[in-house]
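A protein chain is absent from this complex, but the other protein chains hold their places.
Take a look at subunit A:
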Amino acid sequence: MSDVVEKTLTALPSLLSLDSQPGSTKLSSTSKLGSLIRGITELTSKHEEEKLIQRELVSIKEQVSSPNTSMRQMKDLMVRAIYCEMLGYEASFSYIHAIKLAQQGTALEKRVGYLAVSLFLNESHELLLLLVNTVLKDLQSTNLIEVCMALTVVSQIFPKDMIPAILPLVEEKLNHPKEIIRRKAVLALYKFYLIAPNQVQHIHSKFRLALCDRDPGVMTASLHIYLQMIQENPEGYKDLTTSFVTILKQVVGGKLPMDFNYRSVPAPWLQIQLLRILSLLGKNDQSTSEIMYEVLDESLQRAEMNHNITYAILYECVKCIYTIHPKSELLEKAAKCIGNFVLSPKMNLKYLGLKALTYVVQQDPKLALQHQMTIIECLDHYDLLIKRETLELLFRITNAQNVTVIVEKMLEFLSTSKDDYTTTDLVGKVAELAEKYAPDNEWFIETMNTVFSVGGDTMQPDIPNNFLKLLCEGFDSVEEDRKLRLFAVDSYVSLLQGKPGNLPQRFLQVISWVLGEYSHLREELDPATVMRLLVKLLERKQTSSETKSYVLMAMTKLCRSGEGVSIAQEVSESYSSSMDTVLRQRAHELQHLSHNLELRTRVLLPGEAGLEPLEVDSSLSFLDGFVSEALAAGAAPYKPPHQRQEELAQAKALSLEPYSLALPISMSSCSITDRQSPTLLSMSSGLSGDSTDLSHKGGSTTLKLDGVKRVWGKEGYLAQREPIEEAQIEVPSPLRSPIQQTETGNSHSPSPAPTQSPEHEPEKQQLASSLFVGLSSQSSVCLMGKSEPMPQRFRKKAKGQSSTSAPTSNSLISLPSTVDHLLCTNLLEKTPELSEVHAAANGTCDVEAALVSHEDSNTPQDLCLSSHLPAELSELFHSEISPLCSTQSLHLSACYVQKEDSLILVIFITNSSDFAVHDVHVDLDSEQLEVSCASDSPVKEVRGCCVAVCQYSLTVKRPSAHVTVAGMVSHQLHIETPQTAQFSYELPLTSFVRPLKVSTEEYGRMWLDFTHDTKQNLTLINDGEEPLTDTLTVLKKKLQLHIVEIIGMEGIVACRLLPDQPCLMHCRLHAGSLAVWMRSSLPDLPDCLMYHCQRSLTEH
């Protein structure tokens, strides 16, 4: 072999010399590259290939850097370098030469240079900056081909920051007489739109020109931009619907030149693009949808030819019909189409049919019924893709009755799948189904066990988190919760007694947590036994240190007495010098606990009244001393992340001076997602270590648990999905035979019944009946708005629902009407027992519970209590009245009233018993607030079936996004022992904000006085003509700010925090967002207000 290499190398010089002869260029280039290719194919081992290529690369490198190499030779060298890179060898030395070639070469060489650049570099490569000048020059060239090349490269890769430099030139090309130039220019602008949308905002009118271009190619190209823009904002382009419909009509009618035909179908790519645009425009919009019915019908009819390309159009048509406002006639035709797809013997079509079915099945479950036998066949298909799509389909029709069969099928697939991505995805779906529809405890725990063992460490972290949350929050009845926990404990103990070594770390963590928390429920189980099982885990080599810290946490909860303590001492001894700080921390805690009997009895008493929820100092005030010391020692003051980012962005923007348009654009989007409320942030930072419940706290507002995952991304029936999903669970008829179901299913549809012939094997039919049970066979159009009869046991508890406390008495308060009566009963049944649920020594859980109880308290209710508001307050705005806590006879509720110069917290004490309650004491306390009693005399006694009202005036001591008042009520009922209950009440900081009326001059003076500030870019409300005024008005309305003045692109706004802490806001339109700068004399105030501004704008 080596002589081949030599031959190749000796051939090189002669080949090079060939190059000088005119006319032989082509041949020589072929032979130089050719000899390389041939050389490679003659080799037998990878090693030899590597050697050959390395030598080739050395020779290329030598030649490219030699000053004598002509551009023509350079071109050939580049081709060879591209080839080497394609084989997987790095030729980065040639990148700069590729750029040089594009710059200096004549047409042919330039073309290769540009090609090499587009293949070698990617968007973020720094060398790309060197290309800008070349592109600029070529865009101005009189040679069309050069302009084309420049536009081609620009549409593929171009540095984002340099777009303003060439934008005018590209724009100019939109008016070029040659259509190819116009087309490429449109595509270049499309590219710009994708990477930097606000840079091309000002030329939207030109896009319209491109849309109306006389050349169909240019028009097609402009549709890419429109599809993108309409995806982002369908409302803004409704007026174009008729134009798109007209274009589609013309295309379908064959009005385009023949050479746009593909397999005698007129411009299929264009058709598909238009169908997509139409489906976006017609979604949830009846009047717009009506415009397109006719052309959709025509498309369906025209696409009859039996070829892939027509199927592609049909598929897009069907999707469109099911996305826009439904029309039964079209739906029928589309359903027939899907049927043809599903039944097709061609795999590709079958797959597409299943995909379409998955897409539509939630609106039209009867379609799945029609094809149930096909679906079942596909479930055992030899092609994994088909199998996978079938499972996706089943996932969407799952209900409480067929969940076991479907989950079984999914787990079956999981056991054979080797692809990580699929596993992660499917495991998530199984967990979701299990949580939603589990028929009983055993099944739920066992399914989750499989999920954890199969999902392993690649699964989404929210699966174990949700599971644990579910376990600890519980469901509807205490007894059920206990059973579930018990079952989990039993199951895990037996798992640990078996072979725990194969279990993934995540699963072990779940197991440790559950055993620590709940193993006391199994009374005959000695804690020491559990401890020993846990020790075994610690001893395993594979156990990660995170898992170990979970295990130690569990032990901390378990070491109560006797043997357990000695095990704990032993373990803590060995880990107290661990190199891992978290482990060491845990070990020391355990050690301390195991040596201190008194502490143990105080902390670790399960089953007894739970510990009070931990007070979390969310403002981290205990660090104040440390901070001031550090500041005094010369440390830089803390800047919140967004401020740092902003400064960074500004610094960056400066370096781009020559192109003034290039400004940071991504600020608003990233800051919103990155930023949480200060409260949440500090809470998670305050509790390190046990991450189980913490990690999803930030995400808890995003509702990951509920609903079905979206398959179609931004498109599809998202708005309608929830009610439909609920609706299809109805009509539980497990006993109906599949044949009956099919018949009813078909009665609405003229399409032939393709399934259910007698020769189907009985087990398949059985499977069918178990899979498709409970699927409604009703007409698809009227599916909306039905409620769900099946209680979903494992769903996250619905807000404000509870049945644990059961005040059966109906005669609580004498009330004027029955309606009010009902409302009140509802209210009183609702107790925030959640915060008391946890008997755990684990502080994390308590924090969690406290959070949940706040969430709960937001439910609107209680018309009747508001009538008890003192007369002077009843005219003012008051918040919803939310329950605080209850004791045996008293129920406390609260709301706040915003007065002009104060905030009043009103607490309603309702006595539900028939007897008077004496010695009522309500104590309020808050870290962040100053509380003073506003009533003349504090309430002492509440008579039977009466409501007493206390008023407190609140002012802010230390701002935080949400401020909390904690309190305790104690009283004596009749002659019994005193009773107490604790509660906490959360208010948004905005309730303390009032407008501050100042003049612009005063504003200016104050601005300079204030030292604490924050800056951030906020979303701009952009629907009207005056985005700044609109946005500020929204803020004014929601947050009670005072708009001082608006001048051009800038606006100044002022407000005060009660009693008299001013906060000033300066807003400026900046790169499509609102750059806000807030200043105040109070340290945390700007940050917290910014948070609220951001929230109210996002909510808007």
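Operating definition for what follows: contacts are C-beta pairs under 8 Å (C-beta built on N, C-alpha and C of every residue); 3 or more make two chains touch, one makes a residue touch a chain; residues count from 1.
We adopt the following convention: contacts and distances are computed from a predicted model.
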Leaving aside the chains you can see, what is the UniProt protein name of the one that's missing? Options: "Ribosome production factor 1", "Dynein regulatory complex subunit 7", "AP-1 complex subunit sigma-2" or "Aminotransferase". "AP-1 complex subunit sigma-2"
Which residue, A:385, A:599 or A:933, contacts the hidden chain when the whole complex is considered? A:385
Would you indicate which residue among A:226, A:244, A:322 or A:351 is in contact with the undisplayed chain? A:351
Among A:308, A:477, A:888 or A:1000, which one is in touch with the chain left out? A:308
For subunit A, enumerate the residues touching the unshown chain of the complex. 22-23, 25-27, 30-31, 33-35, 37-38, 41-42, 79, 82-83, 86-88, 90, 106-108, 111-112, 115, 118-119, 122-124, 143-145, 148-149, 152, 155-156, 180, 183-184, 187, 190-191, 194, 216-217, 220-221, 224, 227, 257, 259-260, 262, 267-270, 272-273, 276, 308-309, 311-312, 315-316, 347-348, 350-352, 382-383, 385-386, 388, 421-422, 711-713, 715
